[in-house]
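Of the protein chains in this complex, all but one are displayed in their positions.
Chain lettering (A and B) follows the sequence in which the chains are written, and residue indices restart at 1 in each chain.
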Amino acid sequence: MTMSRALACAALLGALLAGCSVPKLEPWVKPYERERLADPIMKLSRDSLPDKHVEHVRDVREGARGATGVQGGGCGCN
Amino acid sequence: MKTPSIARPVSALRIVASIAFAVLAGTASSAIAPSAQAPDFSLHAMSGPNMRLQDQRGRVVMVNFWATWCAPCRQEMPQLNRLYQKYRSSGFVLLGVNVDDDPSKAAEVATKLGVTFPVLLDADKRVSKLYDLNTMPSTVIIDRDGKVRYVHRGYLAGYEDNYEKQIRELLK
Partner (left out) sequence: MAATRAAIGLWHRLLALIGSLLGVLAPGASRAVDLPGDKAEALVHSYIGGGVNAYGPAFLVRKSIMDKVSLSGTYYMDAVSNASIDVVTTASKYKETRHEFGLSADYVYRDAQITLGAMTSHEPDYTANTGNIDVTQEVFGGMTTVAFGFTKASDKVGKKNSPEFSDHAHHWQYRFGLTQVLTPRWLMSLNFDALSDDGYLGSPYRSARVFGAFVPERNPRTRNSRAAKIKFVGDLGSFGAVNLGYRYYTDTWDIKAHTVDGGWSRYFGEKWLADVFARYYTQTHANFYSDNALTETVYVSRNRQLSTFNDYGVGARLSYNVRRVPGRYDVKLIGTYEYTTYRFKDFTDVRTGELYGYGANLFQVYLSATY
């Protein structure tokens, strides 16, 4: 199944779900239960400067780029 | 220089993004609505004895739900303290309900922020569930008859002016 066909199916499913009387999805983790998630140890990227350096090193040495969540991988230089 | 032909991945991303968002968007509706009777509760205070909401009947009560790990909650505290000091002699009481897992952290931060109003400990989240909180912080203002009059979700600088207006109105 090609990517565009799969997405079209997902869009249709989404539309159907919306149309049907499916019970509304409620947030299941309440704000007062977020204590552990608020801890810096749970952050996806703790410090931007060091992450930027590591990202730059990887961009220069490896063929793959992107999708790391780190903003701005560097100068894109060769 | 020709335009890059990445129309396919970009439109694909857009479709995925809009589906993901459409399916996930939404907010829960609160069970606490203005003009409903405020649900009664009884909690341990930081200083030791139990405090019951019902016992405050006859006074204007502000219940503020907060946590040490919530930055806007900490920002709000000095403002709430100021309001408490100003209006407590006129029949106003402020109950700070803390929802930390570890009550000792609550005590530490409350002391550091110079909090003088009673801090109640809701570590098992019983009262939070009762009031169906959907934001941190949440502030509920209850009138002298025990009815919920105003519900404030979140905190932004300036909210305390609204609180003051509403308290004065209910104290009359």
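Quick notes on this one:
In this section, contacts are C-beta pairs under 8 Å (C-beta built on N, C-alpha and C of every residue); 3 or more make two chains touch, one makes a residue touch a chain.
Computed from a predicted structure; not experimentally measured.
Among the displayed chains, contact with the absent chain in the complete complex occurs for A, B.
Here one chain is not drawn; of B:Pro72, B:Gly91, B:Pro118 or B:Gly146, the residue touching it is B:Pro72. Residue positions on chain A in contact with the hidden chain: 18, 24-29, 31, 33-37, 39, 41-42, 44, 47-50, 52-54, 56-57, 60-69, 71-72, 74-78, in rising order. Against the chain not displayed here, chain B makes contact via residues 1-2, 4-6, 9-10, 13, 16-18, 20-29, 68, 71-72, 74-75, 109, 112-113, 134-135, 152-157.
Throughout what follows, only the chains that are shown with their structure count from here on.
Per the touch definition, chain A reaches chain B in the complex via residues 3-4, 7, 10-11, 14, 17-18, 24-27, 30-35, 38-39.
Residues 8, 12, 15-16, 19, 22-24, 26-28, 65, 67, 69-70, 99-101, 125, 128-129, 133-136 of chain B are the ones that touch chain A when the two sit in their complex.
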